[in-house]
Every structure is written in C-alpha cells, then in structure tokens.
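The complex appears here without one of its protein chains, the remainder shown in place.
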Amino acid sequence: MFRNCAIIGCGQTKHSSRRRDVSVAELVGQAVDAALLDAGITMKDVGCVVSGNMQGFGGVAQPDLWIGDWMGIPGKPAIRIATGGTTGGSVGQGACYTVASGMYDISLGVAWEKHSDSKEAGATTGLMHVGMGNLFHALTYGLSLKNLIATTAVGAAAGVAVYQARFYMNRSGCRQEHLDMVAAKARRNAAKNPYAHLQWPNCQPSDIAKTELIAFPFRYGHVCPASDGASAIVVAEEKTARKLCKQPAWFLGMGSYSDEENQLQSENYGGVGVIDPSEQMGCRVSAQKAYAMAGITDPQKEIDLAEIYQPFPSQELIFSERLGLFDDGTAWRHMEKGETDINGRMPISVSGGVNATNAIGSSALQRILEAALQVQGKAGEHQVPKKVRKAVAHGWGGVTNYITVTVLGNSPR
Amino acid sequence: MPYLKDERPATMMVEGDWQVGAYRYKAPRLLEEFSAGMKEKKIIGSMCMGCGKVITQPRNICGRCHRRMEGRRVLSDWGTITCFVTSPPVEKGRYKIFGMDPVDTGTLKLGEILIPVFVRFDGSDSNINCLLLNAKPEEVFIGMRVKAVWAKELKGAMSDLEGVEPIREK
Amino acid sequence: MEQKTGVIVVNGLPIVQAQFSWSVGSQMQSFLKALANKKFLASKCPECGYVYAPPRNTCHRCYKKMGEKDLVELSGKGVLLGWTVAYVELDGKGNFVDLKKPKIIGALRLDGANSTIFMPLEADARDLKAGMKMALEWNSETKGGWKDINYFKPAR
Partner (left out) sequence: MDKRVAIIGCAQSHHQYDVQKTREDLVFDVAKEALANAGILREELGTVVTASTDFLDGRTISNVFLSMAVGAFLKDESKVEEDGATALQYALMKLLAGAYDVALVEAHTVGWQFNPHQVSFYTIDPLVDRQVGLLNDISAAAIQARIYMDKYGVSQEDLAAVAVKNLSNAASNPFASRRLPDVSVSEVLKSKLYYEPLRELMISPVTDGCAVVILASEDKVRKLGCCCPVWIEGVGNCQDAYLRDRNLLGMDSLKKASASAFAMAGIQDPFNDLDVLEISERYAHEELMICEALGLAREGRGKELVNKGVTSMCGELPVNPSGGALGADPICATGLVRVVECVKQIRGEADGHQVGSVKRALAHGQFGICAQKNTVVILGGE
C-alpha cells in the first residue's frame, strides 16, 4: 500500500437491547466522542468521515445526512458505505483507504445500529426486505405457504445459518455440544467486556444446553441478540499516528471479496451455484489478499488473535478455518482443547464477539476495534495475557457472501 | 471509559412508517417458465454456455463467466439431500408470517415436525429448498436419495412441487 | 424450448409496512413536553452561542455538548425567510396527490435562534414577504407533541 496508517483511537457505546435513553443521533455522538477522546484529538483535526449502518433497520434513509451533525461532518468530506452485515468492516477499511490514498491525514470511521427504533423485534421487516422483491415475485407464481415457512420461518432468526452449520458439522464431525461450548465462551468473554450486551459470567456449555431448541442444531442460547450501539475509530497516517499515540494499531492488510449468493436465492428468485454455504470461498480469497498485503505467509503461526464475526457459534468455527487459523475441519478440536480461550494459543473473539453483541451495522467495525484494542493493549479486563503482534478482524454479511478481512499489527509494514 | 455509566432513564418516542409494500419490481420471465414446467412435472434449470453450470430455479446471469445463462435443461426429479434441518413440533404462534398464524389457517398441523431439506436434483449444480415428506426425522441422512412429490392436481405453479420423499425399495 | 423475453411487473403486498418508533433523547423530550405548556424551547451552545430550535445535544459547529442547563425559551415569534405554496403532496405511498386547497410551507427563523424551522403557514400567499414577522398559533388543546403547533401566521 502507498502509505502506512493506523488506528489511534477507538470508541464505542454500551450495547443493550433498548437504548431508549438516547436518540440514534446521540448514540452515534457518544461513540464518536469516546473515539476522539481516546485519540486525544478534537473534531477540527478530522479530515474525512466514513460512516455506515443498515438504513432499513432504523427507518431513516441516508441517516448520515441528518446524523452527520453528530459525527462532525458539516464542512468535511464524507462517504457513506453500507454493505449489509459487513458495513462496519467496509467502513473501517474505507476510513483506512481515505488516509492511505494520501488525500486526508486523519479519518473517522463510524458505524451504528439502533434495532429498537423498529417496532418489530429485531427489525424483521428491514431484514426480510433483503428478499422482499423475490418473495413478492415467488408468491405470484404460487410459492406455497408451507414451503415459505419451511424456507424462512423454521430457521427464524437463524435463517441460512442453520443449514450452514449442518453442512459444516457434516463435513468436519463437529457436534452440537461444541456449539454450546462456543456460545458459552462468547457469553463468558462478554462478561469481561463492559460494553458487551449478553453478559453471563462463568457461563458453562451445560447452561447453554438447557435452552430451548429452535431447529436442530441451534438453541436459543446460540443466537446473537439484536443490540443498540455504535462504534467509531480514528485512523491516522504514519507521522500523525506516531505523534499522537504510543502504540497505534497499524493496518497491515485488507481484503473484502464477494462470493456468489450463498442463500439459495439470487435476484428474482433464481437459484445459485453454491452447494455448500459453509464453503465461504470469499473468505479464503479475502484472507489471501489481506495476508499477502501484510506479508504473512503462515497465518497459523503469525496471527496472535482473531476477532471473528460469529452471530452463530458454528460460524466462529467455519471462519477460523477459512481465515487459515486452523486446518480444514479441525477448528472444533482446537476449540475443545481451549486453544481459542482468552488465555489460549489462538484467542478468538475475546470480546464476546457478535454472538454476545450484535448491532448489525457496527458489528464488523467492532471486530476491527476490538482487535485494535488488543494490539494496543488497552482492552482492560479482556486483554489477552500474551503479546499481540498481529491480529485479524473478520466481517461477514450480505446473503452470507460478503467478507471483509482486516489485519492489524503492532508495528507498521 | 466514557459513556459507560451515563445511561439515563428512557425517553419518549415518536413514530413513523415506511411503506415497504408500495414498492414494485420488474422480473424476467424465468420463474414463469419454471412454474409452467411444473405442469408437466418438469424441473427446469438454466445452463451457462460458458462453464456448463446448471442452476435451478433458473437464473439470469452466471457471475463466474459474466454472461447470460441462455441454455435450458430439464432436470431429473430424483435427487440427493445435501442438507436437512428438523424443527421441534409445531406450536401455536411459533411461525408467524405477516401477522398470520399458519396453525390457525390450517397450513400447519399442531405437533407436526417439519424437515426442510436442501435437494440437489440430478443434473443440476444448485440446491432447492423444500420439505421432506413421508419420512421420519431419525431416518434422514445427508446423501439420502429422494424423488419429487408432485401435487395431485397440477396447476403450473411452484406449489406443484410439494416436496421430496425418500426412494424406497419395493 | 421456447424462451420468453420481456419483463413482468411484481407488485408489493400493500399490507406489508415497516413501523418505527424513534427514541427522542432527553433534549428533545424536554422540548416536546414543554409544548404542552405552550413553551418553545431551544438550546444554546455554551461555546459559540449558536441557538438550536428545537434543542439538541451537540453543536454542529464546535462539537460541544449541550444539556438541560443550556435550554432557553423562545418567544414563538420569528422572521419569514422563504416559503413555497404546495399544490401537491405525497401520500406516503409514493404518489403525488393534488391538493384542493394549496398549503403554504414556510422557512422561519425564530427570534433568538440561529437555526431554521419549516412549518405550515396560514396566510394569503400574495401578502407574504421575506423578512416578515410571524407568530406561532397554538392548537386549542396542547398535549406535549408536535400536533400542539397549529401553524404560523403573520404577526400583527
């Protein structure tokens, strides 16, 4: 890349299911404030603002036009990036590109979601709206209601993830109890992260196993919540970063590749050529690109920590393999041995991850932010004991076909 | 850690809506072809003349080759299960769609166990999501051979393909 | 096999709509509640003195925070900056509907405020002039919500 840039400030809000105390604009303002404070700069120093969320969930189109005032946008260049679940990841990378291009010296990346603004639980209409056109189309050609329920409602919140989990379990030999373990780990870790949503100190797999079954293999205890929250990062070029920050988290590599739709549907209810939604070719390619940029040849040895976008526990296992952290089909064995725990060999999602806190638009930015905190050694109670030299942050979205992979390090390339 | 303990009591709310249902869309005639094929118990897929992939329901564009999928193929109505999910017994209020409860409308029976499956019909490179019928949850496995179950009265609609059932030796 | 060309139109189901309820935050809550007492609140930036009507918690110029203590009350009188006579309006479903009686939408700057508000006007459009004094007309019953403000009319 042209010039080095680094994260010098991180800010996030407390996440919970209903942040009724603030309007969405004020929520965003809180995260931005915290990030500026952390970076030790004022709004005047910021050159460019990159922001994003999922507009259908909050019911405001192009919210940056209105909320811009709370992000310090007036009179500044601004870009709004929205790519579904990966929005946050794309925003983080966008903030990096604006600085790396040489156009601006300090950029602010902001992402947020306020699910509770929607009257439906989890903003259902906004979510279903992804395939609404397809659905209306299929209904005119006699899609039976029973089949519709089979395809959409059985999975409910789980959607395609339940099939994806099934594919993964079939090819790797992972069992339902391993999903319980991952979910319990996420809740446990979240208890150490004051900003996280679903906190459950000392949660054990047996606690998760007691929750009701949604559709095998998923239980209610496996599912991510719908949170309100915002996060923001400050990205600066090399000289500024060194001046302002003792230990910046340097951007080493980035990739965000899109695969063919993985969710059985393409535009206008067509089919797709992906048999196995747990294949995730996009993630492999993104990781390749990001590692090549970062000069990483053996991710298993060189990566110290991963923040994975895992709304469902199976995805932590799938994507840790796809990011090259474990061999194909072995992630659950390593997890079983405790290697992905907070004090393990390859700590994964020590913040609790998306499984514990899911403000969709901001979730992927939070992965970058949490990885940066670990690299900077500022994570507090959930800081991993070992030194973090290189960390990878992952984002996942679209109809399970968009991936962002960002590699951060404690020294520039 | 600013703004961590700064939570204040809930404030009031103002309301608004978004008329999602007022949108309209344009679609190609592919699904029309597909459902018309159902009348003759044919499952139609589209084929890319570049890479030879056959996809059903037919789609318009092959992303791999970046070209239109101009070929058409009729697939076998036998196939293989590539993935399945078993639901817990159906309860009231569990699967609400557009505010309607399918148990009340008679679409689903109380206590029924649904087994949605991914089926790869022979000759295609894609899955179709449908229900597995006439089978017990414990006997399903990935790789199971199944055949299509057609409605008694074919209407030329997507509902003509009611689901799939295991192929049993007589 | 015959391939069909052309497109078909897929209409949405009119019953489907997304509904929202936005939390207003504390500054806006004070504003809405004060409407019940026929008070129009604003907030003044402690740094640059910019006055926001309705109030809010962040200044867009100097990025300072404002709180309860920065609330100020305005008189409800203001100056007309510009206006338009609406002959159509949107029906919420994307159609423009012709109005039988045209509406006037005014951009006003309340006395003591720096921001602009956009409110309905009751006046003869031919009499309107930029810079004219306007006054708020409250609804007969005020409950603490946007409906409390009926319209603005030329001040005598």
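Per-chain residue numbering starts at 1, and chain names A, B and C are given in the order in which the chains are listed.
In this text, a residue touches a chain if its C-beta (ideal position, glycine included) is under 8 Å from a C-beta of that chain, and two chains touch if they have at least 3 such contacts.
This is a predicted model, so every value here is computed, not measured.
Enquirer: Which chains here would be touched by the one that got left out?
Expert: A, B, C
Enquirer: Which listed residue (A:Gly282, A:Pro311 or A:Gly409) would be found touching the missing chain in the intact complex?
Expert: Reading the full complex, the residue touching the unseen chain is A:Gly282.
Enquirer: Looking at the full complex, which residue from A:Gly59, A:Gly324 or A:Pro347 touches the chain that isn't shown here?
Expert: A:Gly59
Enquirer: Name, in rising order, the residues on chain C that touch the hidden chain in the full complex.
Expert: So the residues of chain C touching the missing chain come out as 6-7, 12, 20, 22, 24-25, 28, 50, 52, 54, 60, 81-88, 90, 92-96, 102-103, 105-107, 114-120, 125, 130, 146.
Enquirer: Can you name the residues of chain B that touch the chain not displayed here?
Expert: Where chain B meets the chain not shown: residues 14, 16, 18-20, 22-28, 60-64, 66, 68.
Enquirer: Name, in rising order, the residues on chain A that touch the hidden chain in the full complex.
Expert: Counting only chain A, the missing chain is touched by 1-2, 23, 52, 54-57, 59-66, 68-69, 73-84, 86, 90, 93-94, 96-98, 100-103, 126-127, 129-133, 254-261, 265-268, 281-282, 285, 289, 293, 397-399, 401-402.
Everything that follows uses one rule, which is that only the chains that are shown with their structure count from here on.
Enquirer: Chains as vertices, touching pairs as edges: which of line, ring, star, complete or other describes this one?
Expert: Topology of the interface graph: complete, with all chain pairs in contact.
Enquirer: Applying the contact rule given earlier, which two chains have the most C-beta pairs between them?
Expert: Highest contact count belongs to chains A-B.
Enquirer: How many angstrom lie between the centres of chain A and chain C, each centre taken as the mean Cα position?
Expert: Using C-alpha averages as centres, the distance is 36 Å.
Enquirer: Go ahead and note the Å separation of the Cα centroids belonging to chain B and chain C.
Expert: It comes to 45 Å between the two C-alpha centres.
Enquirer: At which residue positions does chain A touch at least two other chains?
Expert: Only 19-23, 33, 56, 59, 119, 125, 129, 132-133, 136-137 qualify.
Enquirer: For chain C, what residues touch not just one other chain but two or more?
Expert: 10-13, 16-26, 28, in rising order.
Enquirer: Note which residues of chain C are touching chain A in the complex, please.
Expert: 10-13, 16-26, 28, 56-58, 60-61, 63, 65
Enquirer: Show me the residue ranges of chain B that touch chain C in the complex, using the header's touch definition.
Expert: Of all residues in chain B, those touching chain C are 8, 10-29, 32-33, 44, 70, 72, 98.
Enquirer: Tell me, which parts of chain C touch chain B in their complex?
Expert: For chain C paired with chain B, touching residues are 1, 3-26, 28-29, 32-33, 92-94, 145-146.
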